[in-house]
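Note that one protein chain is taken out, while the other chains of the complex remain in position.
Coming up: chain A.
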């Protein structure tokens, strides 16, 4: 309400219209002290360029890797990250929270 994801969604549309392959990641659920609120977006193109944030930098690398797979096969995925997660050592949230991120292709 008090801030806007406007630029990211506009960028997602603009990138796709330019003919780039584009995926959109959205925080759909958070537990504990998550760094970015539900509804936050990260837009990724086929060359791993990205804009926005789903975790303030903690797990973006992992999300981008998954986004490239989504761009490839078009199948949306839901990813989960947190310190309790087995991936914590490579993509964990130092804040101790957990987040779930939905990644979809823009078709």
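Couple of notes before you dig in:
Quick note on the criterion: a contact is a pair of C-beta atoms (placed from the backbone, for glycine too) under 8 Å apart; a residue touches a chain by one contact, two chains touch by 3 or more; residues count from 1.
As a working rule, contacts and distances are computed from a predicted model.
Considering only "DNA modification/repair radical SAM protein", "Xanthine dehydrogenase accessory factor", "Pyrimidine operon attenuation protein/uracil phosphoribosyltransferase" or "ABC transporter permease", the record for the omitted chain gives "Xanthine dehydrogenase accessory factor", by its UniProt protein name. Of the listed positions A:9, A:51 or A:68, the one in contact with the omitted chain in the full complex is A:9. On the side of chain A, touch with the chain left out of the figure occurs at residues 1-6, 9-10, 12-13, 16-17, 24, 26, 28-29, 37-39, 75-76, 78, 102, 104-107.
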